[in-house]
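Here is the structure we will look at.
Yeah, one chain of the complex is gone here, protein chain that is, but the others are all in their spots.
The block that comes next holds subunit A.
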Amino acid sequence: MGKVTKFGDDGEEVTMKETPTSHQPEAQDDVSMADAGEEGEEGEEEYEGEEEGTKVRLLPGSTPTAASFEFLEENHTLGNALRYVIMKNPDVEFCAYAIPHPSEAKMNVRIQTYEGTNAVDALRKGLRDIQDLCDVVSDKFLEARKDFTEKKAAASA
């Protein structure tokens, strides 16, 4: 949050960024495109930065069933797991993630779903599924740790 806020406060830095959406799949060399992207970044961050700090945004060129998301301050930790879990969703046709440049703390996720569903739902579902997975692993670990302690106590007694 802190970093995002700083970014938003510092309007200059944002506008100085010349390549806002370099990782656009649909980006065509068009001036208005670049402008739109740049302003989008600035506007959103400025506003959201005041309270929450926006960590995820939809990249221009997205449609309901085929969307690209940009995550700020995320990396392979989330990216790869998210990609995997989303790909497991039968509604999803395609999912991939990329870190466009190692010195930019950004992570992009592309989701394409089948007709009748939408990519944002797939993303949300993916996030929830990892949460469920985390819950299970956490419980299993606790359980295993308890068993281990008991067995050890039993063995030494």
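The definition used in the following text is that a contact is a pair of C-beta atoms (placed from the backbone, for glycine too) under 8 Å apart; a residue touches a chain by one contact, two chains touch by 3 or more; residues count from 1.
The working rule: contacts and distances are computed from a predicted model.
Per the UniProt record, the chain missing from the shown structure is "DNA-directed RNA polymerase II subunit RPB3", taken from the list "Phosphatidylinositol glycan anchor biosynthesis class H", "Gamma-secretase subunit Aph-1", "ATP synthase subunit s" or "DNA-directed RNA polymerase II subunit RPB3". On the side of subunit A, the interface with the absent chain consists of residues 1-2, 26, 28, 30, 32-33, 35-37, 39-40, 42-44, 46-48, 52, 54-56, 58, 60-61, 63-64, 71, 74-78, 80-81, 83-85, 88-90, 118, 120-121, 123-124, 127-138, 140-145, 147-149, using the contact rule stated above.
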